[in-house]
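Complex shown without one protein chain; remaining protein chains in place.
Chains: A, B and C, in written order; residue numbering restarts at 1 for each.
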């Protein structure tokens, strides 16, 4: 158990995890009700990873979260308003209606880099940020995420190799959620643990329980500390399970139900809340209040986002190029 | 020491290694004299790898040799005539003057697949051949080669992973010659042995002395035997040294001379010849005769290739598409 | 024998796969999520997966460069892999295996690379910049590839049969907005649509539209609309982009004296530029008006409905151009 987390940090984490889950659930519900636009992703089950890793970063550090990392965007300060407005293609969304769902949620004022679909393109981009910090001798680190599926991609390996040989302050959290879309991990690779891919490049590697937010937080914080000391990149394999389909349209019938119920027991959000109740940091009442706050916040965001205007097509050709 | 090599095989290997070296030297000399066309590569120092690996293959097996693997092309039956004619852009060259130096030296009747410059594109191609053998339940294997530089490329990893998950009969020999063009291995990667990259994908891995033709032969033969038994792919890291520049124009001033002289001691061709003399399979006289045979063969090839006609531009647009 | 039974565009593709895998044991399917009970992101390979199983319908890890590269090797060994890239947008990930290896091999040393890449392309369905692309121009510019883009269920089947039988690498762009929205007659059996032959989708005498893929239908709508105003529009559905049936195009323009090129891909240096340039050169004496082009805007494809709609060519845009050109 982490020594670096004080009570208020622990409560903060509980808030971010619950907010993440509440917003995620709300998005799923809206889309099922036909109130969505296009497709969208759920990160249900990934909250300990996205929140834990994001929470371990300093304000000056750069993050490049992916499609299961709603929690990381939130922790880093992207408001539910702007996220939801983006998903609904609204003018006030992060991309002004130009990119879909969680794609492209970049905001340099928050040190968040947006992603493209082509996986794992955020890995070298985060590495480049890390190399920029080295170049300028700044004590900053860059964090990004990759799936089990992405860990097969050549770019995953090229990035780890380059990070290692440059000794760059990069942290890669692999969200091993057992599936890449419909493809189970044993049809994707012939290894048991993705962490062995760190050793292939001379990168420090570690496995953590991806449903334990403190385990993730601690591992990422330690990796960041090492990186700031000039000890180079780290890969953290966080084992978890994707609890819904690949995207909203996907019922994931190909996933054995037993696997899901097994992992449901380890739900990262309720697990953390129960722990804080056990530790006495939350009471059933304060927990209920926290959950209600999250609901209110998400409801307000939905109201805002649904009312927000769509973008005006007149501006469609501006901004292809930076001035 | 291999038990599978009888005396005649050992003598054959001596012949192929010497022929490779003699042809390589002759090409270097021709190009320096201005009798070449475009650039070209030397595989000096790689003869044990290219000959040893090629010699371990059966006639039905498929090979996809690279730019340092002159020996493999020769062992597989591509004549010095056709190779030299190709390098000189002649109509009788393997590619009819369409591709340069060792590029594109493919001949399906010899089960040789040609390569393109984009490294390591031959790896997935060889894998595809191996998957075709699996598909048709044929006891054939596919062999290809990659450099230390190539082992950083994403495609190297994608191929190994796919080979492992498909359990395909693929053998990859990594020719770790310490340099990728001017870049020494420690500027390319942060690991000591490339073989660790096999483990990242669940591929069997082994290190061999790349200047010991029998070590290479044995390792490849064993890998092929395993692959034919359905035990999947192997990676063999053969450690060696590139004894000349990256290509003909490159003086390799960036390579410490001490490194070259150290490796010169281990010259794979003379080492094998000396061993056969020691073993009594060759005498100084029969060795001299063998070397002379090689010289004659290469001289005849040069004469043939230099006299051979250039291609007629009239046919230039034919054959872009297969009928 | 219902020769005129109707199928969706998607089912027509699925039927071609079934037919050809039944006919030829060398044909196999590979790609992300194509196999198992799942059968592909769009379920195009569901029927072949159910019927032929994992030996012939192979799930691949998310490594397009390697699995198209492996298809190169399989094809050289005489197999005929039909590859699905999950969205046409991801074909860029496999670029080297396509444009450097597959495209050049026969020319260089005679190795034949008979694969097909099925690329679900095109937008209009709110999928954003990375699930809506029409990247055919990159491949039409690359010697050694063939490129086809069916607009109808009949051609979706017929061109896929032809592409699989072709001894060269063929990139087959299927228009995903048509998957379930378009239904049409599809011949039973295994007759292929020849590659390199355009189709006159509508006859007319005043102006020729040259188009392919989903904009064939937008063009027909526009032609119908201006037809009511007395403008007679010929619509050519190119079907094959490389090789391209320029004879049919030029004959039509010789007749009409006017040409409008339409495609869903963005305009700048798109395939439409090639078509317009050919017409401008070869039909110079026939032209009564400039050759115009309509395509997507030269911007990444935006997601939000008002933006995506403004991005895309509409029947209204086409009709407006037709009116202008005819009164030139």
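Just so it is clear, contacts are C-beta pairs under 8 Å (C-beta built on N, C-alpha and C of every residue); 3 or more make two chains touch, one makes a residue touch a chain.
Small disclaimer: the values here were computed from a predicted structure and weren't measured.
Participant: Which displayed chains does the hidden chain touch?
Facilitator: Answer for the hidden chain's contacts among shown chains: A, B, C.
Participant: One chain isn't shown here. Among C:13, C:210, C:223 or C:271, which residue touches it?
Facilitator: Answer from the full complex: C:271 touches the omitted chain.
Participant: In the full complex, which of C:202, C:224, C:255 or C:282 touches the chain missing from this view?
Facilitator: Within the whole complex, the residue contacting the unshown chain is C:282.
Participant: Out of C:11, C:26 or C:96, which touches the unshown chain?
Facilitator: In the complete complex, the chain left out is touched by residue C:96.
Participant: Of the listed residues A:19, A:37 or A:125, which contacts the missing chain in the full complex?
Facilitator: The one listed residue touching the chain not shown is A:125.
Participant: Quick one: which of C:62, C:137 or C:235 touches the chain that's been left out?
Facilitator: C:137
Participant: Please identify, in ascending order, the residues of chain A that touch the omitted chain?
Facilitator: 62, 94-95, 98-99, 103-108, 113-114, 116-118, 121, 123-133, 135, 142, 154-155, 158-159, 161-162, 165, 319-323
Participant: Considering the entire assembly, which residues of chain C contact the chain that has been omitted?
Facilitator: 89, 92-93, 95-96, 99-100, 103-104, 107-108, 129-130, 137-138, 140-141, 143-144, 242, 266, 268-274, 276-277, 279-282, 284, 287, 289-293, 297-300
Participant: Which parts of chain B are in contact with the chain that was left out?
Facilitator: 37-39, 89-90, 95-101, 103-104, 116-119, 149-150, 152-154, 180-183, 187-189, 253-254, 310-313, 316-317, 320
Just so we're on the same page, only the chains that are shown with their structure count from here on.
Participant: So, comparing C-alpha centroids, which chain is the farthest one from chain B?
Facilitator: A
Participant: How many angstrom between the C-alpha centroids of chain B and chain A?
Facilitator: About 45 Å separates the centre of chain A from that of chain B.
Participant: So what's the Cα centroid distance for chain A and chain C, whole Å?
Facilitator: 36
Participant: What positions in chain A touch 2 or more of the other chains?
Facilitator: 152-154, 187-189, in rising order.
Participant: Which chain C residues reach two or more other chains?
Facilitator: Residues 61, 63, 65-66.
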